[in-house]
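A single protein chain has been omitted; all remaining protein chains appear in their positions.
This part shows subunit A:
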Amino acid sequence: MNKILYEFVHSERFAIFLIFFEAYNTIVIPSCYFCNKANCMKTKIISPFLLAISIFALASCDSSSLCLSGQSAIQSGLYSATSGEAKDTTLSGIYLWGIDPITELDKGLLIDSADVSKMFLPTDINRDTSTFILREETVASDLYDTLMFVYERELNYVSGDCGFSYNLRLDTVIYTINLIDSVTIDLPTVIYNENLENVKIYIEP
């Protein structure tokens, strides 16, 4: 509550409100501000209450800054190798998980997912590489591919409330070609609060 009030008191809305409030008291009816007239007392008594009520009403609408999570994720789109980037493609029976060389991470990002046309690949910001296994399991086939993203990290100050993030610059993608035909980097920068596709993954027909 204190933080919300602090933010509000330092916000434009509060200042604008105060200016209008005092403009009313001082410029529109100046005699009611710097005087002792009896009919001014009403304004003097009521106005603090109006101000207090208004502040509470406005403060309740104020929200703290929004921090975004997963902002170091590479965004990828799936495309058909035969149709090119003009036509995206969808896959079913998709599994996706990351490979951590030390902790042997075994947690699925996608598990038997259907109609997958885009994938968000969270990067390991402790390292300069992130490796993923992409698997498509269908009745007819069970194909695996490995994707390794190599990137540079740059520490980025977001805000006092949200702290820091890492911006990335993709250098290379190394991959196997069982399910995947090819991978291209369209947008090498992965930046906080930017929602753009970074890589295109072309799938074998």
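Following the convention adopted for this analysis, a residue touches a chain if its C-beta (ideal position, glycine included) is under 8 Å from a C-beta of that chain, and two chains touch if they have at least 3 such contacts; residues count from 1.
Just so it is clear, contacts and distances are computed from a predicted model.
As stated in its UniProt record, the chain not included in the shown complex is "Outer membrane protein beta-barrel domain-containing protein", which appears among "Outer membrane protein beta-barrel domain-containing protein", "(2Fe-2S)-binding protein", "Sugar ABC transporter permease" or "RNA polymerase sigma-70 factor, ECF subfamily". Contact with the omitted chain, checked across A:Y79, A:Y166 or A:Y202, is made by A:Y166.
Counting over the whole complex, subunit A has residues 1-3, 5-6, 9-12, 14-15, 18-19, 22, 25-27, 30, 33-37, 40, 44, 47-48, 51-52, 55, 65, 67, 69-70, 72, 98, 100, 103, 105, 107, 109, 122-126, 130, 154-157, 159-166 touching the chain that is not drawn.
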